[in-house]
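Part of the complex only, each chain left as placed.
For reference, chains read A, B and C in written order, and residue numbers begin at 1 within each chain.
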């Protein structure tokens, strides 16, 4: 149960079977850092010119195809004072007629947010001339992009997501949540990056408040877990994740996976799983900006505890 | 500020410019009852053979096209002991390959839930042989279908939804919420029905726990509100609603309407509205079973209160 | 087998159970006229201020729910010299990023096309300053919107489409094609309008070349046809039509209906129908501008003739 402190020096714009940067065992913890989505580090210095550069991959000894890799997210801490964000709403989440009637948007304009980790707030510093003034909001750090090497030697851009995880931008991937991923290659090859100090559902601005972070997590291997899609759990919920477009298809992946999970992991029969889902399912929206959208299917632990009584 | 007690005797399978059953004034309250989605009343007697029969329409004096009709939901009370629900998960929310590999589903099979309004619980009575046993869950009554007469003389089936409202099956349409609708015809012609004792997000079983109810609501006219889509507010959130397929398009309608609402009603400039949405928007999933799906775009009141400080 | 000459004086912006304007028998022909999509007649005089005004409904004696109403399109003849068209490409068929980066489009600007029925050409007269010059293209008249009264007393806007037909804007609905529709109410109540002198696939400009026309058609009743969606046939193909969003769902409706049709009408077994579709199906795109999109599923008569040999 070692704790590894790893300082990355090399980053990837894809999630794939890249050379591992560190080998860890199941149960080990890793403390490492992530660049912001534009490749800047804790000193606001440009380290790599790529989008969503990934730290890793970490090779987890003993993880085999068919297993799941669980990642307990223990800490996500912004390691610099300023985060940035785009100032538009992405046109793909707006009515086409509204977009067509609007003047051209400035995709390059960036807001600058001051991040105060001690006070647990973010404060808008620029632009300073909007009606928001210097709005102050609660800090809520999360991991925007993480996943494991996909099968067939694929290397998938960190601009999108799939069964291997990727750029899911789910606010629920925060401290206190355990995420898991289907393992496709020996060692799983876990990568992470693209942390946000705060983000609305869907990352509809095309960014959250983008910032470099120190992240601590612990990896665990779930043998023969037979999961097809990422998922996870926290204090109140278990959840499954579907990544696809349109959102309808992401719903299909996440809901089908939950139907399987309730039977496999919680020993419900299919009839029971269906009835429970019908009256208790909840959905959260992950990324709806990228080529693949993310939908999260949840069941409350309270409902699960009521089963069979 | 009268309170009208209205016992319906006639029901509609469409929302349209039907003969009003009652004329009320802005500020008036109505106490009335709704049949369950199969047309059974408080005595479990079949009253009409139609899907989602609507009570109403109620003509609201002074409501004119261009106004919004606000409906303060004050009470939704199941008025019989048993509700029913389908036992499947709708195939449109499952992976096509999963559905294709499954034995044919029984769409006609119904679960029977005992509804205890005093204890505020629902208990599964039939089928009694699933792994759920006699699972007991918290009662959470809501209005599945409501809306106002659409424009151009349309009469729209209560199986679907649109700018006029309709079968949105949003769990947030519960007691304590104010819903509003764009007014298209003089008097607005408000109709409601299809209440549920409980329902998961999306109504993915094709039903919630379907039950007849006593409903109390108060109507208010918001003059020249210029809203294009339904919306509402509760203690913690303001929200807008988009109804369309795929979900992506429902997202577009709801998000665009929120962008407009933040400017019109909360006096944000467009730059501020965009930045706020990017970091604070939340989405809830309404119906994802019907021809049109429902997506709800929310902003927390707390975030709104932080604006400009 | 009468031929009725009917001059309309009243028009509808919805397809529904409106008062019939004429009662005809199966086998009868009707010669009538349609206004253009903005409500102008053969004299370019504004007759009604509505979108896609419909001529009809025609009550077909003996048509009952469960039957299909076949409409043999015999003639579509522009009855004035000029048609108009919008000059934009609808933003819903363009990349959101492209639309966002473009200056606001002018939805009101109209092109004016001279229609020469004798020469069978259309010629662009205005705007005269584009790179197209006075481009001349072949005339290809078609019916943009037609259908029968939907069930449950619905009245559905002619801006959209569904199982009853409606604004499908399929170029294949031209002279020489037989269209059919499922009958939902006694007499079927056929309505038609919105003819185009020419139109690209999808009506992606939001209009074809809009013009008033003289239309001749013959109605036939197909008893107990048990069709769920519109369809048709011409010299080379049989086809089925699905109307929904997204296009994927329109594909599902049309393909499923074709699978049923091949079995019901052409006596293929399901295995044969599936194999034939896999190697021989073709798709045409109808309207992709309206709330519901239209996809056409076709099988060539030549392939059908090869069956069983």
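Just so we're on the same page, a contact is a pair of C-beta atoms (placed from the backbone, for glycine too) under 8 Å apart; a residue touches a chain by one contact, two chains touch by 3 or more.
Here the structure is a predicted model, which means the values were calculated and not measured.
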| item | value |
| --- | --- |
| Assembly copy number, counted for this structure file with 3 shown | 4 |
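Please note the rule applied: only the chains that are shown with their structure count from here on.
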| item | value |
| --- | --- |
| Chain C against chain B, contact positions shared by both copies (same if over half, else different) | same |
| Rounded Å distance, chain A centre to chain C centre (Cα mean) | 46 |
| Inter-centroid spacing, chain C versus chain B (mean Cα positions, whole Å) | 34 |
| Per-residue overlap in chain B, given as positions that touch at least 2 other chains | 245-246 |
| Chain B-facing residues of chain C, complex | 12-14, 16, 50, 152-157, 244-246, 249, 291 |
| Touching residues (chain side chain A, partner chain C) in the complex | 88, 90-92, 94, 96-97, 99-105, 107, 246 |
| Contact footprint of chain B on chain A as seen in their complex | 85-89, 92-96, 98, 111, 122, 124, 127, 130-137, 198-205, 207-209, 245-248, 251-253, 255-256, 259, 267-269, 271-285, 288, 293, 303, 306-309 |
